[in-house]
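The structure's right below; bear with me while I get my questions together.
Up next is subunit A:
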Amino acid sequence: MGLSLSLRKTFKGGVHPPENKELTEHKPIEVLPPPSTVVIPVQQHIGAPSEPVVKAGDSVKIGDRLTEPTGFVSVPVHATVSGTVKAIEARPHPLGTEVLSIVIEADGEDAWSDAVQDDPNYESLSADEMRQRIRDAGLAGMGGAAFPTHVKLSPPPNKPIDTFILNGAECEPYLTADHRLMLEHAEEIVLGMKLILQILQPKQAFIGIEDNKMDAVEVMKKAVKQVGVDAKVVALPVKYPQGAEKQLIKALTGREVPRGGLPMDVGCLVQNVGTARAIYHAVAKRRPLVERVVTVTGRGVKEQKNLLVRIGTPFSHALDYCGGVTEDAVKLIMGGPMMGIAQFNPEVPVIKGTSGILVLTEREARLREPGVCIRCGRCIEACPMGLMPTVLHSLVNNKRFDEAKEYGVLDCIECGSCAFVCPAKLPLVHSMKWGKMELGRRMKKAG
Partner candidate 1 sequence: MEQRMWKVSASPHLNDKESISKIMWLVAASLAPAGIGAVYFFGAHAAWVIFWAVVAAVGTEAAIQKLMGKPVTVSDGSAFVTGLLLAYNMPAESPFWLPIIGSIFAIGLGKQIFGGLGYNPMNPALLGRAFLLASWPTHMTIFKTAPHGGTISGIDVETGATPLNLLKLSQDVLRQVKINPAEVPAQKVAEATEHISKLYDAYGNLFWGKVGGCLGETSVFLLLLGAAFLLYKRYIDLRIPVSYIGTVALLTWMFGGTDGLFTGNPLFHVLAGGLILGAFFMATDMVTSPITPKGQWAFGIGCGVITVVIRLIGGYPEGVSYSILLMNLTVPLLDRWAKPTIFGGAAKK
Partner candidate 2 sequence: MSVVGEFTKGIYKENPVFKQALGLCPTLAVSNSVQNAVGMGVAMTFVLVMSNIIVSLIRGFVPKKIRIPIYIVVIATFVTIVDLSMAGFAPALHKALGIFVPLIVVNCIILGRAEAFAGRNTVVRSLMDGLGMGLGFTLALLVLATFRETLGNGTFYGLPVHWKGFEPMLIMILPPGAFLTIGLVLGTMNWWDRRRA
Partner candidate 3 sequence: MKDVVRMGGILGIVTIIAAGVLGAVANVTKPRIEEQHRLALERALLAALPTADPRAIVPVKDENGNILYYKGYADPDTTKLVGYAFLAIGKGYSSDIQTMVGVDTTGKIIGIKILSELETPGLGAKIEEIRHGEKRPWFQAQFIGKTKKDLLVDKDGGPIVSVTGATISSRAVTNSIRKGLERLEKLIGGFKQPAQQPAA
């Protein structure tokens, strides 16, 4: 056993950025009082946007459905405060562009919709009924990509899932939302996992947690025993991006998701711990996804906290609750420092995929002018996908997209390991994104 521990399987590449988790890892989740106004974008997931079914002036309660999905790969959004719909208009979205959003003014009563009710017999539901409840609850993956959860839970019959993995890695520096969630709500997470296992009927199940969270490992082990699911809790070595699903699958099962393929191609499915808990809420309590845990952190905020935040809450509201930002704060980021998206407007709302609000000071961000590549090869050693980021960078910047495709730009998971280690500070991830976008545009054009 000791031997197998020291020879723990892992993936190639990866980096060790400073973790900075000590800022918040011991801070229990606080409930953030709802703001006076929430802004709920109709699209917070990958897939088709949903269509509003309310209009300005309607009054709503928490959990009331605001939109209808427009296709299979689409989920609804719900009211997260009780109050009046003020407007349905384009508003700034944390992912960049302006997106149609439903603006609700809170009435302060915080009343829940009648449809939200515990279902004591939930365990006897059929798999399809469960998927329906999950979809009705508006679940999209909370681990980052926000892919509609019911779609993931409907594998095609020719691709049976034999391995389920619960992703508690939380490899992104600074963030502790999943960590705290596991410590405080382990049982609900495992209950959610039990439902997933019921739906998928896999042969084996893992819970993968980085070993900088041994307390969470213990708690989850206990919860697994208590709830009685057949799952192995595995402590994984700390290495970014341990939580990326392809790397996680590789580390836990030794299987490699083929290029351009999906986890189900190797019989795996990965779900975030937050998603699992939301699944439990959706199925057992018929409770839609209206709030989530967000780590508000970085040395640019006065008091770093883990907060339970209503979807649609402006970042500024959460920051104000944490004492505001410091003088030398320069960067505002949704998510973690490695993959998060920099914001210029602090009024953007928290969405389903917001795991953190990060404010970096000048010293932390270490802003520097990019130089030129000296071919040091660090990016290549760091890339968990086995790519050559420097080559891709120069191909993309010379507009040689076809060659970039040959060199695998589409395989990039945008984890940022390469740019992190680059001594020339080249915007490598930016180039990858540009290359992928341009190739996507071309493919669309070609039909």
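Note that in this section contacts are C-beta pairs under 8 Å (C-beta built on N, C-alpha and C of every residue); 3 or more make two chains touch, one makes a residue touch a chain; residues count from 1.
Picked so that all candidates are chains of the complex that A comes from, given by their letters.
Keep in mind that what you see is a predicted model, and the values were worked out from it rather than measured.
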Single touching candidate for subunit A, where 1, 2 or 3 all sit in one complex:
1
Could you pull out which subunit A residues touch candidate 1 in their complex?
11-12, 15, 17-18, 173, 246, 250, 255-261, 265-266, 316, 319-320, 324-325, 329-333, 337-346, 358, 360, 364-368, 371-378, 380-381, 383-388, 390, 407-408, 411, 414, 416, 419-425, 427, 429-430, 433
